[in-house]
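Only one protein chain is missing from this complex, and each of the others stays in its spot.
Let's turn to subunit A:
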Amino acid sequence: MAVSVNEAVPASPVRDRTPPARRIGGGRGRSVLEIALLTVLAVVMLFPVLWMIETSIKENRDVYAVPAKFFDFEVTLAHYRDVFVAPGGGLSDLSVAFLNSLLVAGVSTVLATLLGVPAAWAYSRFTLKAKKDQLFFILSTRFMPPVVVVIPIFLMYRVVGLIDTPLGLILIYTAFNLPFTIWMVKGFVDEVPAEYEDAAMLDGYTRLQAFRKFTLPLLVPGIAATAVFALIFSWNEFVFAIFLTSSDSVRTAPPAIAGLIGGTTVDWGLVAASSVVFALPVLIFAYLVRRHLVAGVTLGAVRR
């Protein structure tokens, strides 16, 4: 990283001093410089990801080799087998954790969508008292520090018996994805002209029918993109997961993977393989919704 910082800085002064007269000749040199700089930055940004993939298919003795082996190492898929299969056969703890993650992320996403889409539509279509304040309040709940929120949530769950249950995680993830869903979907509803519904209502449909039959079908791609982001956020979430669950049968993947480094020796090959298995679906899903990334990562606040 340090290398790239140093190289990033001289680029602009060089550019400034280029006199206008030599613009054509200087332009090509500069273009080469820019491409070189971009390449260096890309390599720095991507190297850790490549190294993770490489580590996940290395034999253990090559994983710990000093100096590090970049190309000549023994390839093995043993780490991937260990992710899914327990030493004695059967499902490993990690694969149980992956299934738990799937359950918790899936159900909380469905719930957040079911609650969020109608609310988003209502906020988009109707004039409500202090609508802007309500929307800002909703978004600001998403910014609360998780470590602070988890203290009372922990006590609350202890009283009602939701500690170490999938339901407890589903509820908190639903609440945590709801502000995002409402903001994101509201943006999509805003893009559908309200006149469609007005026209349908002139034809005798009720407001609700107009929403269901005309607006909702047009929203489907947007809702799908929103749901994908909610899925990614819940899948990646760690803080609530580690404080609100403890047993192997309930734990989701992030705390389970983090748990791999608890002992005295760390099997980094296994850590790398499980990280790849964990991250791959996220990257595929993120690629599918790449057109909505700006809105998605700003929690629906910035739209283009």
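Going forward, contacts are C-beta pairs under 8 Å (C-beta built on N, C-alpha and C of every residue); 3 or more make two chains touch, one makes a residue touch a chain; residues count from 1.
Note that in this section contacts and distances are computed from a predicted model.
> Name the absent chain by its UniProt protein name; which of "Acyl-CoA dehydrogenase", "Permease", "Pyridoxamine 5'-phosphate oxidase" or "Carbohydrate ABC transporter membrane protein 1 (CUT1 family)" is it?
Of the names offered in "Acyl-CoA dehydrogenase", "Permease", "Pyridoxamine 5'-phosphate oxidase" or "Carbohydrate ABC transporter membrane protein 1 (CUT1 family)", the absent chain's UniProt record gives "Carbohydrate ABC transporter membrane protein 1 (CUT1 family)".
> Given the contact definition stated above, which residue among A:Ala78, A:Leu103 or A:Ala258 touches the chain not shown here?
Among A:Ala78, A:Leu103 or A:Ala258, only A:Ala258 touches the chain that is not shown.
> Quickly run down the residues of subunit A that touch the omitted chain.
1-2, 4-5, 8, 11, 15-16, 18, 20, 34-35, 37-38, 41-42, 45-46, 48-49, 51-52, 55, 63-68, 115-116, 118-119, 121-123, 125-126, 128, 132, 134, 136, 138-141, 143-149, 151-156, 171-172, 174-176, 178-179, 182, 188, 191-193, 196, 199-200, 203-209, 213-214, 217-219, 221-222, 232, 235-236, 238-239, 242-243, 254-255, 257-258, 260-261, 268, 271-272, 275, 278-279, 282-283, 286-287, 290-294, 297-298, 301-304
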